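A single protein chain has been removed from this complex, and every other one stays in its place.
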Amino acid sequence: MSEEKLKSPMDRRNFLRTCSSFVAGGVALASGGLLAAKASAKEGDVFWQIDPYKCTQCGRCETDCVLTVSAVKCFHANRVCGYCDLCGGYYRPNVKELNTAAENMMCPTGAITREFVEEPYFEYTINEELCTGCGKCVKGCTSFGNGSLFLQIDQDKCQQCNECAIAKVCPSDAIQRVPNDHAYKLKDHA
Amino acid sequence: MRKIFTILLGILYSFNALAVARFPKPDFTSGYQYPDIVHGAPNELFWNILDVVLLIGMMGLVVWAAYKKRGRAIILSMSLVSVLYFGFFRSGCVCSVGSIQNVVTAAVDPNYHLPWYVLLVFLLPIVFALLFGRVFCSGVCPLGALQELINVRNFRLSRAVSATLSMIPWIYLAFTILYAATRSQFLICRLDPFIGIFRLGGDLGVMSFGIMLLVMSIFIGRPFCQFLCPYGALLSVFSALSWKKLEITDKGCINCALCGVSCPVDAIRAPQNSRTKEERWRGVKRIILFAILLPILTVAGSVLVGTQSDALSLAHKDVYLYELLQRQEANPELDEPLEVETFHALGGDIEELKAKVDDIRGDYQFYAYLIGALIGFVIGFKLLKLSLKRGRKTYEIDMARCTMCGKCFNYCPQNQPTRRAISSRTSITSKNNIPDK
Amino acid sequence: MRKLYRNIAIVTTIFLLALSVMLGVSYYQMQQVSPLETGVMETLKELNDTNSDNEALQQQIRELDLLSRKAYFVKEGQLKMGFYLLLGMALVLVVCLNLYYRETKNLPEKDFDPIDDWMTKSRARKYLGWAAAVVALIGVGFVVVQQIDWSNMFNKEILAEVQDEGESLEVNNESSEGSGEKVDTLATDSVKGEEVDSAEVDDMPELKIASRAFRGNNSGATSAARGIATSWNLSGKKNILWQSSIPKHGYNSPVITGRNVFITGADAKARELYCYDVWTGELKWTVKADGIAGSPSSMPKVNADTGLAASTVATNGEEVCAIFATGDVICADMEGKRLWAKNIGVPDNHYGYASSLLMYGNTLIIQYQNNSNAQILALNTKNGNTAWSKKSNDKIAWSSPIIATLGGKSALVVMGNPAITAYNLGNGSELWRVECMSGEVGSSPASAGGVVFGASEYAKCVAIDGATGETLWEASDYLPECSSLAATKDLVFCATSYGMVCAYDAKTGEVKKEHDLTTPFYSSPVVVDGKVYLFSNSGKVYIFSASTFDLITSFETGEKTFATPAFTDGMMIVRTDKSLYCVKK
Partner (left out) sequence: MDRRKFLKISGSLVVGGAILSVVGRGMWNMFKRPDKLFYDSKRTKGPVLMKEDDDFVSPYRRVYGFLAPDDICAMEVEGGSIYIATPNNIYVYGLSGELQTNFPTPSDLRDITVHDGLIYALFPTRIEVYDRQGDVTREWDACSDNSDYCSLAVCQDGVFVTDAANKNICKYDLDGKLARFIESPKGFIVPSYCFGITYMDGIIYCSNPGRHLVESYTTEGEFVASFGKSGAEAGAFSGCCNPAILTPSNNGELLTSEKGIPRISCYRTDGKFRSVLLDSKALGRGYAAYDVRVMKDKLIVVGSNKVSVFQYDKRLSQQTECGQCDVDCPLKM
């Protein structure tokens, strides 16, 4: 095959290519522009977060997070708490005497600790390193107590997946994106 | 790890904590004060900006390395950086590949919010592709980089097989669009084979698939990029029409065929001197045939997928819930799934759900036909392309496939003829001298 | 040097494999059952809850708890370590391999240069073509099986997975099929057994005594039939003339006139009226309730205990009318020709429409009392035109109207919530109205000796003088829920849905006799030939003396029975949940 033969198709191809590249470029830019308009429309929702008032403590937060130990932790709103000795989130509902023996404890990892404040009050705190986000205590607290215990996604552990794996299986659609500066949905007043 | 980079937002959010009918404060006589617990949250804004800047910077570097320096070293180092930063540190979210879904969703759903940086992460690689080819794939995409880094040999698949497999990305893309457009699932994120490795944990099946791919990629160049990556498919289109074309050497090709072997993704086309001659009219006839086949395939594909929309629609959470409810009604003796239990506990209204499900199914109908057509068209087009003959005099890079790993630069004896190149050339000659029986 | 690299590479590979297997396994375990959720713990704790402070047990729990926590956290740590180790090794391996292969580079293959681009291309084309073809074929396959809708498919799959569920399903299928076959054989056998060949069948006389509505003529819960068998046996075919399967499910009761037996059945797809031959049990004809103006496209939501065909049909010997939960009313003649059909409005009924029809000459009476618009409708059976209709603001009810002889004249008695009302059959004018009912009225009234008896579980049992409409007595010892009352002039029979049956004194209302049969009754008692026949839901038959209410006999039939049997001379037609059979001495 000699140059003459090849020349003409070469030119044609070049011509075609330039045209189509312009088209493609145009398309890309146009769509980009449109979407850009969308993007700048409203302020961004960034973090995944649980709405404690929608949450039904199904326990999937523990099992369905992409992390081996879920990023969902139990939070405690001290201002909502009754501080009582007999805590629905601390003890299993059917305790006989109120001591910290294993058979009386609600939390499977012992992440809830409490210290005595004054008769008859105790302050409860949660060790997030031990918490697995199973939500047992939360269920106990919401059913018996004032709901001062609630589940939240620990933004420091959360991987900010493009799509939250828990949200996809959450039966009450409690997990939504929240803006950058409201990273948590807390229960207690400031 | 992230804690170090964390900006505490405690004060910021505590103001807008939700109100709650709270019980009167216990009257502490010991002057007890509530402890103020602050929960940390990284300042995502900062990280997003950093991501974008790095993205641009690294792509620029790669361009420079590929077009000016014709060296592989920089590209490799880029790969390392990207694996460490985008991969392990940022744990791969949000990546350009996944951003397809956000963009599609935003395009169909007016009140879905598309963050600006996601848009950039999606657009920038495409823009670069239009200018210089698949720069992003070469050393910036953590997925590609990971494979690149552990690649040792490249035994190339028979082109026939790879041509067949190269349809998968398009199908993948099609279904991704379907699920994203119907707000059902983010397929790519769910089936990302390497994210599990970056996060040290994830779904076992997907992870093992990722491992399999990695093992492959020790011996085959970038199996994921070649045979699975939907974003790669997208880029290849733009890259094929790119403004600049990558050249292996500026000193003129000597047809030594070394670059051809070196390429891990089979992106180098040899000069066209076909041994199998066939009359022109046969070629023309074939082209016409495939030209006719193209629309037929398109329609066929659209029908095939379109008729399945109801089956596909189960990927949507609400549809799934609805089916579960139906099933429960049909045989109440089954113990209730958690979804159904919660639905009833929250006093959900089945009629409402039904209505919702119906128009979701409507959407599915539409998009299923659409993507079916897309799949059919792509296959038809590929066939057509394969039946086109084009002349070439020297070794050329097929920009659509080239992922700019820069291997061929080192191979080409014309670029800075190093000891290695020479040795390999001599080894060729010696090899050719051996008479083969 | 290269040897060294190679060896290192080999060793690391081996390690890698071993490690990854280990990690995989432990990771899998971690994902499946976290050591914190072993069932043992829970059971132990529950044990502890039940028996008060058992020291040993508590000790055991504490140890186990400690153990499991240790396991959990240690494992977690191991996993993390393992992952890092894995990554490190992988790195080493890759480096070694790189070094090992540094010298050797891929070299052109013989068939490579000059590459025959065209040949490869065309091969690729073939492959791709084939691949596409295969995909297309699979797709076509899908489309072919498209008839099966996917959601069902998906459900089936899941059901199949649920072990016992799967089994039970199979069982059901088998049983239903089995019954199907059995029925066929039965039918034929019985025919042979009786040596009734078709010729003779046709000569068989029409029956004198009919049972033209729910619980007999006028829905009166009494029948003039004689010589009904007091024992039969389905499996042994003792006293069974025939048994036939029923195409579609329904809770309505059989109705007999001439030599025809009418029942209806319905499902989401179709609603049908069936006519069987009383002598052979063959299905003579089927009339579909379809193509009716105003009929809803999707079925109204009905309770499983009610279904779409709960209402019993009514006939006057010339026409037969049926109504379904959709509000469709159809009328056919004795040959199965559909005369007319209309939709009287979809009932707004949270359980499903259940009141049975009633015919008086050429008037079809429909007790149409639903959440919105409660009324009594009277249609002309010839053409379906409305003869008269009576709107009332009664609440929803599921009971059926009866025709009673009050003060020597036939009158329509309707029991609803909150009132029992008597109407003039001719024009629907109200004779009297007694407010005594409340709650969900499901059972139907009865009448004997000019007295109307009504009872509902959520209210009480009342006796009303039919002539004056004054209340004679009230009682609430035992009250029926679905089952209806039956009455002679001395006794009122009542079967509850919690297993108590009793006979009230029709004069005073005191309980004359009660039996605790501890099995629920939905079917209604019927007074026949000095006996009271009563079917329990499980299909056990109880036969009492109508004068003393002593239990004469009782036996299992083996098939669930919710419908009330229909009687004609010498024969009883019973509808079970899956078949229809005829009892004859």
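Letters A, B and C mark the chains as written, and numbering starts fresh at 1 in each.
Here, a contact is a pair of C-beta atoms (placed from the backbone, for glycine too) under 8 Å apart; a residue touches a chain by one contact, two chains touch by 3 or more.
Because the structure is a prediction, the values reported are computed rather than measured.
Counted over the whole complex, the shown chains touched by the missing one are A, B, C. Residue in contact with the omitted chain (choice from B:I49, B:A73 or B:M212): B:M212. Which of C:L44, C:A309, C:M500 or C:A566 touches the hidden chain is settled by the complete complex: it is C:M500. Of the listed positions A:G32, A:P52 or A:G82, the one in contact with the omitted chain in the full complex is A:G82.
Of the listed positions A:C58, A:A71 or A:C158, the one in contact with the omitted chain in the full complex is A:C58. Interface with the hidden chain, as seen from chain B, comprises residues 23-24, 155-158, 161-162, 164-165, 168, 171-172, 175, 185, 190-191, 209, 212, 216, 220, 223, 227-228, 308, 311-312, 314-315, 320, 337-338, 341, 345. Although one chain is not displayed, chain C still touches it through residues 31-32, 46, 49-50, 52, 109-111, 142, 150, 153-154, 157-158, 417-418, 438-440, 457-458, 498-500, 516, 518.
The chain not shown here touches chain A at positions 56-60, 62-64, 82-88, 92-98, 120, 134-136, 139-140, 142-146, 168-169.
To be clear about the criterion, only the chains that are shown with their structure count from here on.
Inter-chain centre distance (chain B to chain C, centres taken as mean C-alpha positions): 51 Å. Taking each chain's centre as the mean of its C-alpha atoms, chain A lies 25 Å from chain B. Each of the following residues of chain B touches two or more other chains: 200-201, 272-273. Along chain A, residues 68 each make contact with two or more other chains. Those residues of chain B lying in contact with chain A across their complex are 2-3, 6, 9, 12-20, 22-23, 25-26, 28-30, 32, 34-35, 37, 39-45, 91, 93-95, 98-99, 101-103, 106-107, 113-116, 118-119, 123, 126-127, 130, 185-186, 189-190, 195, 199-203, 237-238, 241-243, 272-273, 317, 338-339, 341-343, 345-346, 390-391, 393. Contact residues on chain A toward chain B in their complex (touch as defined above): 1, 5-6, 9-10, 13, 17, 20-21, 24-25, 28, 31-32, 35-36, 38-42, 44-47, 52-53, 56, 58, 60, 66-68, 75-80, 82-83, 117-118, 121, 123, 125, 146-147, 152, 154-156, 159-163, 165, 168, 171-172, 177, 180-190. Of all the residues in chain C, the ones that touch chain B in their complex are 20, 24, 27-28, 31, 79-80, 83-84, 87, 90, 94, 97-98, 101, 105-110, 112-129, 131-132, 136, 139-140, 142-143, 146, 149-151, 153-155, 158-159, 162, 165, 168, 304.
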